[in-house]
Each structure stands twice: as C-alpha cells, then as structure tokens.
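The other protein chains are all here in position, but one chain of the complex has been omitted.
Let's turn to chain A:
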Amino acid sequence: MSGVMKRMGMIFRAKANKALDRAEDPRETLDYSYQKQLELLQKVRRGVADVATSRKRLELQLNQLQGQSAKLEDQGRKALALGREDLAREALSRRAALQQQVSDLEVQHQTLQGEEEKLTLAAQRLQAKVDAFRTKKETIKATYTAAQAQTRIAESFSGISEEMSDVGLAIQRAEDKTAQLQARAGAIDELLASGALDDQSGLAKDDIQAELDRLSGGTDVELELQRMKAELAGGPSAQKQAIEGGGAAAPQDQTPQQQSHPRFEK
C-alpha cells in the first residue's frame, strides 16, 4: 500500500491539515456567507414590498379618478336635463380629460404589476438558493474534518462564489427596480401635491394643451351629448347603457343610436 494513489492521498491530507491549521475556520466562513445571503434576501423582499405599495397607491388613484369621472357624467346628464347644454358640454370635456388620465394610470398599473410578479419570482428563487445553501453548509460542516477539508472546502467555496454572484445579480435587478419605482412614486406624489392629479378638468394645464385636449375630445363630447339627448327622450334602458358606456361596449351602443337619432333631432 505504498503506491501513487495512497501516497497522493496521504500527502493531500497532510497538506490539508497544515493549511487548515493556519486558515480561518471554514465553518465560520460558511456561516458568514449564509448570513450575507439572508441579508440580501431581506433586501429583495423589501423591494417587493415597495413595488406592492406603489401598485396599491396607483389603484387608489384609479378608483378616485373613476369616481370623479362617473360624477362628471352624472352632472352632464343633470345639466342636460335642465336644458343647460353648455354646462353638460363642459362636464363631458372634463370627463374626457379624466378618462385619458385613467388609461395612462392603467398602463402604469399593468407595468407595475408585471414588475411585482417578476420581483416576487426572483425573491422566491433566491429563497430557494439560500435554502439550498443552508443545507449544503450544514452538510459541509457536518462532514468537515481536517483530512477532508482541503479538497472539499475548495469545491464548496467555488460553489459559494457562484451562488453569491447569482445573488448579486438578483439584488442588482431588485435595486434597480426599486429605484425606478421610487422615482415613479415620487413623481405621482409631486403630481398630487401640485394638484395636477386632483384637478382633472385640464384647467391646470397650459391653455394650448387644454385647447388641444378640447379639440381632440370634441367628437367624443358631441357623441355623448347626442347619446344623452337620445337617452332623455328614450327611457331607462338607454340610460343604463349610457352609464356603462365608454368601455368596449361603446361602439355597439352607438350604432342603433345613430340610426334612431335623426328622428329625435328633427
């Protein structure tokens, strides 16, 4: 038993012993790495929470805007019933501006939701990795002996650095996302503070933009005016359609109204 195999094994063990005598305790290093990974995981989780908060804030704003939009529509209807077409026109053009805001916010909301899902997934994957690392660490610690260590630890450490770089990437992504979302949330806060989000009439915008909005919203306003007129003359079923209108159902609603409408006009 003095062949190459045996002697190489013996020398390996002897060297490992010597190296380990000088080296730090690898078990401590493993625990430290694990601690670091836990901290990183915590960071990602905070990122997920931040995104979720921003998303909820957007949802609140959307609800608010939709409430205002419904209110304006109602006001327009009442104004028309009182014969104040000018007031109704104003209410509807404000509502058109509001709808633009709503659809913008809806796009943002969707983006945010996608980001939240991705981030949640990243956090879950990271959790799995950290769990795997913990198991690996415990195994390494359990099987750790001076004789095994030199070959084993080298392998384990290269494994750890791989895990760590993966973790680093995930963290980087999470931090980027969080910064981006914080900026967005900040922008929304500013909009609220300046009144731009509360005042949906378009009056807060500059005159040209308001005029442009009015022009682009004009056809919608005319259509809605006509629909309301038809509905005042028409009855409860038409009214129900008008309230629910404006969504995907709108083009379908318009066809019969346009057909029936000359009768009421003339």
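Convention: contacts are C-beta pairs under 8 Å (C-beta built on N, C-alpha and C of every residue); 3 or more make two chains touch, one makes a residue touch a chain; residues count from 1.
Note that in this section contacts and distances are computed from a predicted model.
Enquirer: Which of the following names does UniProt give to the chain that is not shown: "Alpha-ketoacid dehydrogenase subunit beta", "ABC transporter substrate-binding protein", "Rhodanese domain-containing protein" or "PspA-associated domain-containing protein"?
Expert: Going by its UniProt entry, the chain not pictured is "PspA-associated domain-containing protein".
Enquirer: In the complete complex, the non-displayed chain touches which residues of chain A?
Expert: These residues of chain A touch the chain that is not shown: 1-9, 11-12, 15-16, 18-19, 136, 139-140, 143, 145, 147-148, 150-152.
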